[in-house]
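Here the complex is missing one protein chain, while the rest keep their positions.
Letters A, B and C name the chains as they come in the text, with residue numbers starting at 1 for each one.
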Amino acid sequence: MRIAFIGLGNMGAPMARNLLKAGHQLNLFDLNQAVLAELAELGGQISASPKAAAADAEAVITMLPAAAHVRSVYLGDDGVLSGIRAGTPTLDCSTIDPQTAREVSEAAAAKGVELGDAPVSGGTGGAAAGTLTFMVGASAELFATFKPVLEQMGRNIVHCGGVGTGQIAKICNNLLLGISMVGVSEAMALGDALGIDTQVLAGIINSSTGRCWSSDTYNPWPGVIDTAPAARGYTGGFGAELMLKDLGLATEAARQARQPVILGAVAQQLYQAMSLRGEGGKDFSAIVEGYRRKG
Amino acid sequence: MRIAFIGLGNMGAPMARNLLKAGHQLNLFDLNQAVLAELAELGGQISASPKAAAADAEAVITMLPAAAHVRSVYLGDDGVLSGIRAGTPTLDCSTIDPQTAREVSEAAAAKGVELGDAPVSGGTGGAAAGTLTFMVGASAELFATFKPVLEQMGRNIVHCGGVGTGQIAKICNNLLLGISMVGVSEAMALGDALGIDTQVLAGIINSSTGRCWSSDTYNPWPGVIDTAPAARGYTGGFGAELMLKDLGLATEAARQARQPVILGAVAQQLYQAMSLRGEGGKDFSAIVEGYRRKG
Amino acid sequence: MRIAFIGLGNMGAPMARNLLKAGHQLNLFDLNQAVLAELAELGGQISASPKAAAADAEAVITMLPAAAHVRSVYLGDDGVLSGIRAGTPTLDCSTIDPQTAREVSEAAAAKGVELGDAPVSGGTGGAAAGTLTFMVGASAELFATFKPVLEQMGRNIVHCGGVGTGQIAKICNNLLLGISMVGVSEAMALGDALGIDTQVLAGIINSSTGRCWSSDTYNPWPGVIDTAPAARGYTGGFGAELMLKDLGLATEAARQARQPVILGAVAQQLYQAMSLRGEGGKDFSAIVEGYRRKG
Partner (left out) sequence: MRIAFIGLGNMGAPMARNLLKAGHQLNLFDLNQAVLAELAELGGQISASPKAAAADAEAVITMLPAAAHVRSVYLGDDGVLSGIRAGTPTLDCSTIDPQTAREVSEAAAAKGVELGDAPVSGGTGGAAAGTLTFMVGASAELFATFKPVLEQMGRNIVHCGGVGTGQIAKICNNLLLGISMVGVSEAMALGDALGIDTQVLAGIINSSTGRCWSSDTYNPWPGVIDTAPAARGYTGGFGAELMLKDLGLATEAARQARQPVILGAVAQQLYQAMSLRGEGGKDFSAIVEGYRRKG
């Protein structure tokens, strides 16, 4: 299958690599010439613009940093929609706000193109290993078309509903994740301050009603989970800046919908304070450090 | 075994019933004569005071509403400590602040009595069915002494560490629970407002990083979990007033320890607003109603 | 002086009326034909586009609802910058984010036009009465040019610094205002619940360290200030939706600057909850109603 793959950053490049390995032919576009050259060696074709990449493609996949790039790559003068053939299945894997996802999809529909959204979770590790989760907002037909392709890049391919619902699922999940991690941090730090052994406390929480992924799989307290970023100085994992991006999308979508997200907004501010302290590059579970007594 | 059982309310009465069924002899004390009469018919002995109940007991168990009652039942003129024989194993199953638990335990130690704390979770249903969880703060010896007795009233008997750690474990877990439930409510309500099917959203969260007991077992959104209070108008379950009590204990313990619990404090206020609206009698998961669009 | 006045809504129309009364000649543009007709009867000239309005003007003033309109009115195909003569002093009185204010100003500078920002406070009442406050971000020269004109529409004309600082001043002030109003609401409602006379409480606060505009001039508790919206069912005044707009601008600017605004974010969510309850049309001081016991 000839696929236009546009956006070859930390996530897009390893995803494209997996598609090349799976035997697809790729039309590649990115502003970074080095990554283009590297993927060309693996068999990809370099295109001069999104328009050119889309022109003869049987499918289009995009993976971009933010909504402004999505608008520009699809709607710009040399954009995908100016070159694509009507009927070409198209999927945007960027994490952006649902509103933009829907607007660009409507613009695509006006050209006879069905454009779905499929944001991922799993990070750069999952992108390299081909174990990403894709949350897909698309018609049943478009979902069926892309499912086998996505399975070459990921492990869980979830159909969330119509266009935009992939983005909605991701921001709602990550809103809750951002809150839960702060909640676990407060509970662990309080227990420690009051004098309970933190391993014992985590064990009780994990078999009780406080149980959650942020505690049983990714506990922010050092010494509780050997494989969590807390065990390696909060390196790797899911950076606080990425959590901030997703909480920003969630609270902005909530604002537009006049939907309060009170704890979500506080959590966002706490990660923002972490960023202000110069710690935005750490894994988001380092939020617990603001709750720990020094020395 | 002859056990003094003091405090026969909604929780204490069914717990005492299970001990009677298991063949123990109980010395009973409560201010409620009706419940005393009822338990006397099942074989219990009515005592005139906590002091009298403790006098010839081989063990003492108390289950009281709040710290003031614990102080009074143990330290009062006719209290347990004025009548108990040195060396009698003693356990308080009330949910109170760790500070009081430790202070009363120290007063007991001065009389040669080891007093542990063992707050429960599982509610009145668990008390009746004998499936409670006990979080025990006590020495290894006292824990070993009480474990077989507690197994006649509960299913999970967890040793949390020394005196006070049972209370600490409970308030830390419930702090996190109170936060998680608000977090799930915000995520579900936001998803609904943005247009994703809430069953689909819950399914995604439950297999992703937002996964938690408040979502996968007790989801507050009607229609997601058939057995949750949301499916029966938020009746039964764990009342918002009880959650408020536990969050009050957590934030007060945090205040004394100069330990911030930012989301915990906000969650407490949100349940308080629910109480102000006259809805404190509902299950705590009804907190979601404040996030839902009317009609 | 011939002034292009673009944007004739609830604020812009009375402002333009005051300029006509002061003897200026106005080139008018808006999409609303009715208001154009009405102002034409007072002597204004109707223009076909922002471009046309600006073409022969000696100064340009715009008053628009949001950043998207500002971009379109200045940068669009028929926009101000496509028709304006280099050197024409230009001022945008819209309340928008500082980032957009600076970007559009830079685009203007590239055409030889100095564009300042001058958001207002004082509401539609102040616009009609000519008593607005203008917070002006502009060079000293541009400020000096516009000051006499602004004095025909307002009472306080404040120079805040360079381009963008007018917007910054406004969103910082209103961030604090939004917080203060919630703070006063909590203090008044708590006092009432605990049993102090609310008039006495307000008097004490107003002569003590809690003193603030939200208490001494605009107290949200009915019966404290006769002239406040609380005395007339929270009608008139500064609508909660407008407060939400300004808090949205503040938290978004804070997000971009990685600057935490914790209480500001919570306040925003509380007004959002008010909006969800269908009360966004009331004066923002009605936020107190969420804190009051029913009946």
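What to note about this one:
Keep this in mind: a residue touches a chain if its C-beta (ideal position, glycine included) is under 8 Å from a C-beta of that chain, and two chains touch if they have at least 3 such contacts.
This structure is a prediction, so every number in the text was calculated from the model and none was measured.
Although it is not drawn, the missing chain touches A, B, C when the whole complex is taken into account. Of the candidate positions B:45, B:131, B:145 or B:275, contact with the hidden chain is made by B:275. Of the listed positions C:36, C:91, C:149 or C:188, the one in contact with the omitted chain in the full complex is C:188. The missing chain, though absent from the display, is touched by one residue of C:135, C:150 or C:244; that residue is C:135. By the touch criterion stated above, the residues of subunit A touching the omitted chain are 266, 273, 276-278, 290-291, 293-294.
Considering the complete assembly, subunit C touches the hidden chain via residues 98, 121, 133, 135, 156, 158, 160-161, 164-165, 168-169, 171-177, 179-180, 182-184, 186-191, 193-197, 200-201, 203-205, 207-215, 218, 250, 253-254, 257-264, 266-267, 270, 291. Against the chain not shown here, subunit B presents residues 244, 248, 251-252, 254-255, 258-262, 265-266, 268-270, 272-273, 275-276, 280.
We take it that only the chains that are shown with their structure count from here on.
In terms of inter-chain touching, the protein chains here all touch one another pairwise. When you average the Cα atoms of each chain and compare centres, the chain farthest from subunit B turns out to be C. Centroids built from CA atoms put subunit B at 39 Å from subunit A. Here the CA centre of subunit B is 52 Å from the CA centre of subunit C. Centres computed as Cα averages put subunit A at a distance of 37 Å from subunit C. Along subunit B, residues 266, 291 each make contact with two or more other chains.
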